[in-house]
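Please see the structure below; I have some questions.
Complex shown without one protein chain; remaining protein chains in place.
On to chain A.
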Amino acid sequence: MSIEPFNRLVKLTARAFYDDFTTKGDNQSKSGRADNRGIAVVVLDALTRRQWVREENLAKDLKLHTKQLRRTLRFFEEEKLVTRDHRKETAKGAKIYSAAVAATADGHQTGREGEEKVKLHTHSYCCLDYAQIYDVVRYRMHRMKKKIKDELDDRNTIQEYICPNCKRRYTALDALRLVSPEDEYFHCENCNGELVAEGDKLAAEEMGDGDDNARRRRREKLRDMLQMFEEKLKPLMDQLNRVKDLTVPEFGTLQAWEVRANAAARSANGDANSNDPSKSSQAYNGTPMPFLGETKVEVAFSGVEDKGSNIKSENTSTPMKVLPPWMIRQGMVLTNEQRGEVKQESNIEGTSTAADLSEDKKSVDQKDDKNLQDEYFKAYYAALLQRQQEQEESIKVEQESFNTTEGSSRQVGMKAKREDYDNDERDENVEWEEARTTGNTSSTFKVDLNVEADASGDDEDDIDWEEG
């Protein structure tokens, strides 16, 4: 996608057709100061060096008044050279745009992060629409040429008639109403004056009546005009031909462009930095999107982490959901965002490896609610596992003791074990309490199913012991 030939096309167009454009009305006399001819050329040239640009920024860069620039841009919008976009945006929206600008690494854009203190202002953006410019210019040239040529050989032109008295104009299509029975002329409907054929518009000056001489002179003039047209606009024609087979640079809509620019920047940086404003996609949800760029569907197999982040930036509209902590297992490949936080992840790692409960308890104190619960479960499972192992061992021991020794020793053993369990439970209780922050110390067994099941196991143990 080379943009240079298109930029040249725009510049040539600006100089060919818009160099005498003024934003002032025709009725105002042009004093030297108010004469702003050539402004259109400057604006178009500036736009060739930019992509989407906020109009205030452009005005600032060009040292133009915003109103004047806007008037010029509106003209170009009507001329179909420029696409514009208006949107209400907050500081966040502005930031997205700034990020996109920074991403395109455009040398003319100065950093303006803190520049706007935006409440909810309507901002206008503008951008050259190269595809349309190409078409518009081509059509314009075609029309010019056709007009001159048609008039040159009098082809397909509808004769116009004008009333010399009341200046009323008629075309040949009105002829039927204009004929009069008395003579062979057309008569004005209004004042009954005799109509005269109007000479062709381009060569209308110095037209006498329709004698041969005038006709010949007119043809000469038209031929000159055609020649001049060919000659002067040859560079533009050449450029049009050169551009014909090139792919047109396309920026898309403002949103699509921003998204793409940001995505490109991110892939260039290699990694997604967390404070990238486009990632907080609320700004997009707020504004209705006409369409989302081109939707790329990419199947990412888990384990390719940066691919995942790419997709996220391209699809943009919905942030990936943060997985609830109970869904996170070891060995899952998740981004930091999915885990909720970066900090949490490290903790999970720590706790899942460290099975020691007391240590856990200390660390628990510093964490917030969710972390606590999550961590609690981790620790809990670890502890459960540990205890099951212990239990198995103890059962073995029991059985052995059944086989070998009498009840009393077993009783003692059980008791010791029981204390062990108590300790465990107490630990858990304390933890649970902290986790819930509701302060119900006694009823915890009923609340959590796991805990309850565990407790019933303990009860059985108790019963066993009593029976024993």
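To be clear about the criterion, a contact is a pair of C-beta atoms (placed from the backbone, for glycine too) under 8 Å apart; a residue touches a chain by one contact, two chains touch by 3 or more; residues count from 1.
Assume contacts and distances are computed from a predicted model.
Comparing "DNA replication complex GINS protein PSF3", "DNA-directed RNA polymerase subunit", "Postreplication repair E3 ubiquitin-protein ligase RAD18" or "Germinal-center associated nuclear protein isoform X1" against the UniProt entry of the hidden chain yields the protein name "DNA-directed RNA polymerase subunit". Residue-wise, the contact with the chain that is not shown comes from A:A172, picked out of A:V42, A:V136 or A:A172.
Only one residue from A:Q159, A:S267 or A:Q386 touches the chain missing from this view: A:Q159.
Although one chain is not displayed, its contacts with chain A can still be listed: residues 154-159, 161, 172-173, 175-176, 179, 183-186, 197, 210, 215.
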